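One protein chain omitted, others in place.
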Amino acid sequence: MYSEKVMDHFSNPRNVGEIEDASGVGQVGNAKCGDIMKMYLNIEDNIVKEAKFKTFGCGAAIATSSMATELVVGKTVEEAIKITNKAVTEALDGLPPVKVHCSCLAEEALQAALWDYATKNGLEFEGLEEPKEDDHHHD
Amino acid sequence: MYSEKVMDHFSNPRNVGEIEDASGVGQVGNAKCGDIMKMYLNIEDNIVKEAKFKTFGCGAAIATSSMATELVVGKTVEEAIKITNKAVTEALDGLPPVKVHCSCLAEEALQAALWDYATKNGLEFEGLEEPKEDDHHHD
Amino acid sequence: MERIYFDHAATTPMKEEVLDAMMPYFTENYGNPSSVYNIAQVNRKAVDDSRASIAEILGARPNEIFFTSGGTEADNWAIRGIAARKGRKGNHIITTKVEHHAVLHTCEYLERHGYEVTYLDVDEYGLVTAEQVEAAIKDTTILISVMYANNEIGTIMPIKEIGEVAKKHDIPFHTDAVQAIGQERINVDELNVDLLSLSGHKINGPKGMGILYIRRGTRLCPLIHGGAQERGRRGGTENVPGIVGLAKALELTYADFDNKNRKIREMRDYLIDGILKEVPYARLNGHREKRLANNLNISFEFVEGESLLLLLDMEGIAASSGSACTSGSLDASHVMLAIGLPHEKAHGSIRITLGETNTMEEADKLLEKLPAIVQRMRDMSPLYEDFINNKK
Partner (left out) sequence: MERIYFDHAATTPMKEEVLDAMMPYFTENYGNPSSVYNIAQVNRKAVDDSRASIAEILGARPNEIFFTSGGTEADNWAIRGIAARKGRKGNHIITTKVEHHAVLHTCEYLERHGYEVTYLDVDEYGLVTAEQVEAAIKDTTILISVMYANNEIGTIMPIKEIGEVAKKHDIPFHTDAVQAIGQERINVDELNVDLLSLSGHKINGPKGMGILYIRRGTRLCPLIHGGAQERGRRGGTENVPGIVGLAKALELTYADFDNKNRKIREMRDYLIDGILKEVPYARLNGHREKRLANNLNISFEFVEGESLLLLLDMEGIAASSGSACTSGSLDASHVMLAIGLPHEKAHGSIRITLGETNTMEEADKLLEKLPAIVQRMRDMSPLYEDFINNKK
């Protein structure tokens, strides 16, 4: 059902963990959908230096979290904002149709962490929006 | 589907044929039901001496015709009147449920031939009734 | 005794290759295709591959192929699925008088539940025309269901033309192709059909397996509700070996198709000509040309079909009179009556349906035995007696 890439990132997830005093932290999803993602970013000089995650969720949720952290490290904040669920899914060689929504969560967690960074530092970036509480409330 | 007895009477039917100037002839059934039986009886001194039949019909129809002619020979008219479809069926070791109606036809053909004999000779027998035209009209 | 099987329209022997294809999925690869774990993946793949292969053969997309428990379920689903649709524009269904009972009894059931059904007459060959169909269309017509080829007399309906009429009036069109699939090449787009029923056991495949082709965009309710199988449109744990076997059987049907088809057709014509020549008072039922390659159906006057079958059976020859499915019934076949045969001739017909393993020797054996058998029954028949007496 899952591609080899997905299984690799699921069974050996990169960047699991927390970052103390992270530049930005974002949590999205809720237990009702069965997926919760928390993303930690360290950003220095507008570059993402480090990314960590914790995820409660299915194989696809964990693999996309892992892949999203890999993709974001080394990017400028502007570049990071442009990382889409599509990019994450493609980097994983695709997901089964019923699991595609999990990749949305990875994108949203990233955006939420970047938003957190931006608000804390009083910055504004084009294309970066406040995470919607309605869809995936933090608990 | 059919018992061995039925198959025996079907494949080697006894008493097939016609009797010229028979004492009684009865034909019942119609093509709509798919079964027509014609029974010829020779009766002397109130005893059935000879019986012949012709039948258009399925295996069960032919076997019951054959068995009915066997059962009737040697009987008095009074005894012959009492031959039931049940007796014919039992003598054949039974019939499949959907085929039981064929044995009714044998009883009726016998009754019709006996009725013909009775009318021709101005006789009356207890229990012998005129064949119903409605159910199985002669064609 | 050497046995000759001439009843391939009733059912067919499963091919060894089909069984071989199924074998790994009985005791070894038994997982539920819906499960996430590894051992179930091979089953999921087997189901996916089978669906893709079937789709390709029919000129369809894989997600238009739905597995059912047979031709009967496929027919029921197509008709009741369309009928049950909410917001439908009406309650009128058009079909024919010669459909299989899977279609007819479903339509009769719907009639008892407030639907209106038009059963089109057929001509003496068992044919309806596209014009007849078009003339029957009302504002309230929600479905046209016309069988591809008749199971008793083998007549092939003008499906393509009826499909055009259906398309023009934007009415879903279903065809029961259960008998046709082994004898005709079928492409769902060329035929303009929206729904098409198939059955495995008529093409040397597994019993209890069928297909409903559902054209993309055709909205119909499920008949069997349940789990998420078949994309939520037909519940029930997939019969993996059955699915694999059905796909294999369909592949084998179309391997060397033209060659096999020509041979069967030749044997059919040889038998028709031979029987009509050898047996007096016999007639071919159905159409001479618009006819399944493997079907001959002949009425023998003055005799009844079942007796003929039993005597043929004693010679080791298996044939059928009318539809095998209805042998429990006492009525003459509705198809025979619909083509205008009087009852006694309707009862006196036999159907021979050939398969690719039948040989010319077997055909000759039939030609050798049949005339005497018919004569034997005629000598026993009061109808024949009357006929001869009248001639004198």
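Read from first to last, the chains carry the letters A, B and C; within each, the first residue is number 1.
FYI, contacts are C-beta pairs under 8 Å (C-beta built on N, C-alpha and C of every residue); 3 or more make two chains touch, one makes a residue touch a chain.
Because the structure is predicted, anything quoted here is derived from the model rather than measured.
Interchain touches from the omitted chain, evaluated on the whole complex, reach A, B, C. Across the entire complex, the residue among A:E18, A:E78, A:D93 or A:E130 in touch with the chain not shown is A:E18. Of the listed residues C:I137, C:C221, C:L276 or C:L337, the one in contact with the hidden chain in the full complex is C:C221. Of the candidate positions C:A78, C:L310, C:L354 or C:V374, contact with the unshown chain belongs to C:L310.
Within the set A:I36, A:A51, A:M67 or A:L92, the residue that contacts the chain not displayed is A:I36. Only one residue in the set C:T106, C:N297 or C:S381 touches the chain that does not appear here, and it is C:T106.
Summarising the interface, subunit B meets the missing chain with residues 1. Touch with the hidden chain on the side of subunit A covers residues 7, 10-11, 13, 16, 18, 27, 30-38, 54-59, 61-62, 98, 101.
For subunit C, the residues touching the chain absent from view are 3, 5, 7, 10-16, 19, 26-28, 30-32, 34-40, 68-73, 75-76, 84, 86, 100-102, 105-106, 108-109, 112-113, 199, 201, 206-209, 221-229, 232, 235-242, 306, 309-310, 312-313, 318-320, 323-329.
Everything below uses one rule, namely that only the chains that are shown with their structure count from here on.
Remark: subunit A and subunit C have CA centroids separated by 56 Å (rounded to whole angstrom).
Each chain gets a centre from the mean of its Cα atoms; for subunit A and subunit B, those two points are 90 Å apart. Multi-chain contact residues, meaning those touching two or more other chains, do not occur anywhere in subunit B.
Within subunit C, no positions touching two or more other chains are listed.
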